[in-house]
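Below you'll find the structure, written out as structure tokens, and then a few comments.
Only one protein chain is missing from this complex, and each of the others stays in its spot.
Up next, chain A:
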Amino acid sequence: MKANTESILEVRDLVKHFPLTQGIVVKRQIGAIKAVDGVSFDLHRGETLGIVGESGCGKSTLAKLLMALERPTSGSVRIHGRDIATARGGELKRMRRNIQMVMQDPYTSLNPRMTVGDIVGEPFEIHTDVVPKGGRRRRVQELLEVVGLNPDHINRYPHQFSGGQRQRIGIARGLALQPEIIICDEPVSALDVSIQAQVMNLLERLQNEFNLAYIFIAHDLSVVRHISDRVAVMYLGKIVELGRDAEIYESPTHPYTQALLSAVPVPDPEGRETRQRIILQGDPPSPANPPSGCHFRTRCWKAQDICAEQTPALEARPGSDHPSACHFAEVRDVVNAQ
């Protein structure tokens, strides 16, 4: 999986605040849930960017913003230099061909009253000029074959398939328009572990075959490591650390990443005895009222006065080669630590 350096997706200072309102007739805004709070990154052709973080850190909102299913409060999402966040009508529809999505739950992401052929063929009915009418059925069967389903099952309904097969149907739908970018929002979280591996292998094979770029959202660190070229760690709407998978997993510099990685189960019983776990205190603060300065400071063992006063920028610091949003970033290998 060698990624070249051409950026096809540029996300800059992306912010999504959901207003909290009070009152029935006259709605007053009394605050905002800061679901995504200034996220910037690039995605290169053919690479996989993993995004990890605990529940509620804004991963899925980020996915919806990238898909233009939600309008951002501010910031931009540029695909080949054009901003999808402000695109409308026909332009937005054209841009959607380049960015598609695989959803989390294969049981709710397929319309139960449409046949598999209708589900996978729907992209062609919306974008009518992609495949001429007579060739659509053949094309759908090809797609089913590509994702490892029997093309004869084109007339079946989603409930006649298992979870893994349904996820393949979802992937076939995402591939139909031949996008360059596919956003996978926890595509394997709802599947059994044995099926997870099959779907992951399928995604990797498709990436090689079609030179796809993935944004792979997950909360399972080992799944993300397996598939990603680069990994972004999110906490409370911000990216706190961003680097190649080896950099994040072998030499994490942000205390939150270190705590997260120290929780990964280790299959080796010997290392397990001596290994240190970093146990964080408390829960993540409410995104409606995040702490000043560094969002993580309330649970951080390194926190000092400066953390409350200055928001640490996401930048490379001395002693490390990848960006990290911590005033006191330093390498600490928690996975292999003895």
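A few comments on the model shown:
We take it that contacts are C-beta pairs under 8 Å (C-beta built on N, C-alpha and C of every residue); 3 or more make two chains touch, one makes a residue touch a chain; residues count from 1.
What we mean here is this: contacts and distances are computed from a predicted model.
The complex includes a chain that is not drawn, and of the options "NADH-quinone oxidoreductase subunit I", "Fe-S cluster assembly protein SufD", "Cytochrome c oxidase subunit 3" or "ABC transporter permease subunit" the UniProt name matching it is "ABC transporter permease subunit". Across A:Gly117, A:Pro187 or A:Pro287, the residue that sits in touch with the chain not pictured is A:Gly117.
Across A:Thr48, A:Gln165, A:Ser228 or A:Ser324, the single residue that touches the chain missing here is A:Gln165.
The chain not shown here is touched by just one of A:Ile8, A:Val188, A:Leu202 or A:Leu260, and that residue is A:Leu202.
Mapped onto chain A, contacts with the missing chain fall at residues 64, 67, 69, 92-93, 96-97, 100-101, 103-105, 108-115, 117-118, 122-123, 125-127, 137, 142-143, 145-150, 152-157, 159-162, 164-165, 168, 170, 173, 177, 194, 198, 201-202, 205, 209.
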